[in-house]
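The complex appears here without one of its protein chains, the remainder shown in place.
Chain nomenclature is as follows: A, B and C, assigned in order of appearance, with residue numbering initiated at 1 for each chain independently.
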Amino acid sequence: MSVTQSSLKIGELATGPDLTVPIFSLKAEKATAPSVYIQANVHGAEVQGNAVIYQLMQLLEGYTLCGDITLVPLANPLGINQKSGEFTLGRFDPITGVNWNREYLDHKVNVTQWYEAHQELSNTEIFIHFREMLVEGCHQRLSDEWGVTSGHRQAVSLQSMAHQADIVLDLHTGPKSCKHLYCPEYEADAASLFSIPYTLLIPNEFGGAMDESVFCPWWQLSDYMNAIGRECKVPVSAFTLELGPQEYIHLEDALIDAKGILAYLSFRGVIAQEVEPAKMSRYACYLKDYKKYHAPMGGMVEYLARLGEPLEAGSPLANILRLDLYGSERVLTPLSLSQDCVPILHFASASVYQGTEMYKVMTQVFEI
Amino acid sequence: MSVTQSSLKIGELATGPDLTVPIFSLKAEKATAPSVYIQANVHGAEVQGNAVIYQLMQLLEGYTLCGDITLVPLANPLGINQKSGEFTLGRFDPITGVNWNREYLDHKVNVTQWYEAHQELSNTEIFIHFREMLVEGCHQRLSDEWGVTSGHRQAVSLQSMAHQADIVLDLHTGPKSCKHLYCPEYEADAASLFSIPYTLLIPNEFGGAMDESVFCPWWQLSDYMNAIGRECKVPVSAFTLELGPQEYIHLEDALIDAKGILAYLSFRGVIAQEVEPAKMSRYACYLKDYKKYHAPMGGMVEYLARLGEPLEAGSPLANILRLDLYGSERVLTPLSLSQDCVPILHFASASVYQGTEMYKVMTQVFEI
Amino acid sequence: MSVTQSSLKIGELATGPDLTVPIFSLKAEKATAPSVYIQANVHGAEVQGNAVIYQLMQLLEGYTLCGDITLVPLANPLGINQKSGEFTLGRFDPITGVNWNREYLDHKVNVTQWYEAHQELSNTEIFIHFREMLVEGCHQRLSDEWGVTSGHRQAVSLQSMAHQADIVLDLHTGPKSCKHLYCPEYEADAASLFSIPYTLLIPNEFGGAMDESVFCPWWQLSDYMNAIGRECKVPVSAFTLELGPQEYIHLEDALIDAKGILAYLSFRGVIAQEVEPAKMSRYACYLKDYKKYHAPMGGMVEYLARLGEPLEAGSPLANILRLDLYGSERVLTPLSLSQDCVPILHFASASVYQGTEMYKVMTQVFEI
Partner (left out) sequence: MSVTQSSLKIGELATGPDLTVPIFSLKAEKATAPSVYIQANVHGAEVQGNAVIYQLMQLLEGYTLCGDITLVPLANPLGINQKSGEFTLGRFDPITGVNWNREYLDHKVNVTQWYEAHQELSNTEIFIHFREMLVEGCHQRLSDEWGVTSGHRQAVSLQSMAHQADIVLDLHTGPKSCKHLYCPEYEADAASLFSIPYTLLIPNEFGGAMDESVFCPWWQLSDYMNAIGRECKVPVSAFTLELGPQEYIHLEDALIDAKGILAYLSFRGVIAQEVEPAKMSRYACYLKDYKKYHAPMGGMVEYLARLGEPLEAGSPLANILRLDLYGSERVLTPLSLSQDCVPILHFASASVYQGTEMYKVMTQVFEI
């Protein structure tokens, strides 16, 4: 295995310097397995993925690589470096407000038309051409004569690397959050390999995120080919791993997740040696059953429900404290939900407006 | 004419107080003409619409009202009151980054189905039921058991008022900008009545804005009815007026735009007296020909092209100054476009990243 | 005991509404003991003080009041309601950058001159006149013909209430922090009464904070009188309580601190009943020995040292992770300090620039 470091320019600051992301390329002596692309920290405050990449690179030194791995930590230099007060304002472009993870290119491939033009080819050749088309689509987008936004440039530059891999892992975190995985429905088995207790099974809908930008076109192609009777599995895999809370670096915890990734890579043959997945209970729900609970009133919040633990309908979720109402019973409002759930994450601040997204909870949870 | 003032709660602050918007209701003695809804300042820094409402209310005291008018200035209290440094951070929700003018409800009406269930009715009755359905859709959205976001609550609360009117005007401004109008293609004639030199003709696509949220469902219904041979004009009108630059209050200038609005209301019969539109040249282009030009490099910007004046292909648009490159020819990079256009607005700051949206320009402009 | 609620206007928003703070007045049947002023949440993200006031008001219902108590929770409505991303940007005025707790009025009393004009009076009369002069100074400041800044208006409005009390508690929190107390050197005994393990003993220097604005003029007067041979204790007490981390509401923990405050009030005779202070070890250092440690390099931070626990010289304080330097030994830089200390608080974010204030630590700590 050889490690080489390079960097990719993804923008320019007002003062002149290039915005760049570091790239680590781990090359297999003889690549026979799927290739891998892993990025971290696209949301500026979600730093733990860098620690996971650090641990993963160290672990990989003890294994034999059968597929190439590209690692891109610190993938959003503008977002990571922008503080507002003591916190990293890293979720959206400070100029436009656009979420950095909703900036990826929707290729809007007409798969019917594309397939018809390539139907004579073998599956392998189809895959090669389809991939080329996706990568080329990114390059064309970046060379638009009217230019593209800073956020889109960054995203599509990363995406063009991701399209060249068979396996794509985008390392994120929640605000205050337990670990969870966004996994496309066609790849549900993979959820048993990572060291992550909760999985969201997501459908084939493009909302702008990295994982979707990678698997959606392939999933559409595969669906179409299967529909007309030509069997075809989706040949790429893409996941978003949410590795706990934001503004948090913990090397020991990162080692656990690096081992989980290793277990998945081992299963896929990317490393020669066998790595057992962690023994743990794992649960899932469908994305449609992943609910956002918004603050029914403004106030100070005492978060009560523990993240990653089942919460029965009617059990205490949170208290809203409203000192201005001392003397009335509304000074302390207990909140609960009307159905069983597992709280996965909650808002980062302890004060909310009416309507602030307070909790995201899984409902209709099942073991996997 | 009677004027009554009320207020609508659209949220709650963390410290407790309600977020409210002021509402001025001008009632016709006998309402025979279309009803009108006008709001201003949904983007926090775009304050001039308030001055226009002020002038309009004063002007209307001299006219006879034949239709009711509802005026909602200061329509985004959270956005207006949030400074970041010396400027109002008013374009997007500071928590989520979502543009305040992309928060309106997409009713996703199945017009075919809806029409089939109501086809026995007269056009007038159809309109009454369709309107009720839209208003009711807003109310249902606001009472979702999981709650809705702060921005959506505000938007849908405003929208439910707008749906009750026949004419909707949403008063905005650009960053640094000349006056321009967003006008649905079916209503192009109206563009000759406002005191606004440039018009964007927009298609029937919902992107989240107030004007679209109002006209899209009606336009779909009308298209469907026409398609099956039942003649039906779109019975509502909705426009976004961009009244110059943001962070700018100018009462005299506001009077000009108030008179333009009055000319439109006069044409529509909302006031009994005739008001002549301003004599001026007016131009338009289709939305697809409204182009965003993004900074090809980072640096300091000298904006050269004058807003609202035709710019020939190849003429100076802006200079990018890069002091770090003094000594090379890249210290000063002149920018121009490869086609004729009219620059309508430019970025508010004099320094840009690569990719910052520098100019928006109309191309393929024609006189109307 | 009677509780009455009122509110004080401390500003006006751009959209019109008054900025107000809620005031709860608890009146003793017969006030024989010192009067008390307690405020909370002057820094917008430091919300736990509100919970402490909530618990304190509930506890006080079971006691007999011998001195009046004024409670002002939610004391900074602008700061509390301003989010930037998911966090409260509450430490400084978003327009000017001035720390909300550095906005109090420096009376700059010439105590020599003032004393000479009042030396004939008894100590009690001197105190009455001096207090009147301080309150009047606040009122005069607020009626300056050129106006005063928003932050200064808020601060001086609060200060004019505080000057009317004998005991002033300003409830704050750190970023990530253990509990600690700012206590003027002349009042060191009080540190044994609150439920707070660490105390900073502060000298008579005005830096703009509430506690200093209250005790500095009195301390100067007292020093002067003692210097010329007229014995005089400082007749007011003022403390800043740092009640753990920001963005944190915890009612049970708040009860502990409410009881600590009650123990202090009991000692001072403000309540008739005796309340024992919590049995716990308490430590202190002088303010000059409270050290700020700034990040020696930029990077991602793993905070290792536990807050509120002694740390020997050379022990691990934190790691700085620099993924861009993978392959060099600088990828992970362990940090430690060259002297024994107790880390009291650390920065809220897990990424830092070079120079970011990472830790504040007590050195030269002694038991009290």
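Rule of thumb we're sticking to: a residue touches a chain if its C-beta (ideal position, glycine included) is under 8 Å from a C-beta of that chain, and two chains touch if they have at least 3 such contacts.
Being a predicted model, the structure only gives us computed values, none of them experimental.
Asks: Would you mind spotting which of B:Y224, B:Y248, B:F267 or B:Y283 touches the chain that isn't drawn?
Replies: B:Y248
Asks: Of the residues B:E86, B:E274 or B:E329, which one touches the chain left out of the display?
Replies: Reading the full complex, the residue touching the unseen chain is B:E86.
Asks: Among B:L13, B:V36 or B:L74, which residue is in touch with the absent chain?
Replies: Final answer for the missing-chain contact: B:L74.
Asks: Considering the entire assembly, which residues of chain B contact the chain that has been omitted?
Replies: Touch with the absent chain occurs at residues 3, 5, 22, 24, 45, 47, 50-51, 53-54, 57, 73-74, 80-81, 83-92, 175, 247-251, 300-303, 319, 321, 323-324, 326-327, 331-332, 347-351, 353.
Asks: Identify the residues of chain A touching the omitted chain, counting contacts across the whole complex.
Replies: Per the touch rule, chain A residues meeting the hidden chain are 13-17, 20, 22, 74, 77, 80-86, 88, 94-95.
Asks: What residue numbers in chain C mark contact with the hidden partner chain?
Replies: 11-16, 19, 78, 91-93, 95-99, 145-153, 291-300, 322-325, 338, 351-357
Methods note: only the chains that are shown with their structure count from here on.
Asks: So what's the Cα centroid distance for chain B and chain C, whole Å?
Replies: 47
Asks: In whole angstrom, what separates the CA-based centres of chain A and chain C?
Replies: That pair's centroid distance is 42 Å.
Asks: Using mean CA coordinates as chain centres, what's the gap between chain A and chain B in Å?
Replies: Roughly 35 Å, centre to centre.
Asks: At least two partner chains per residue is the criterion; list those residues in chain C.
Replies: 22, 74, 80-81, 83-86, 88
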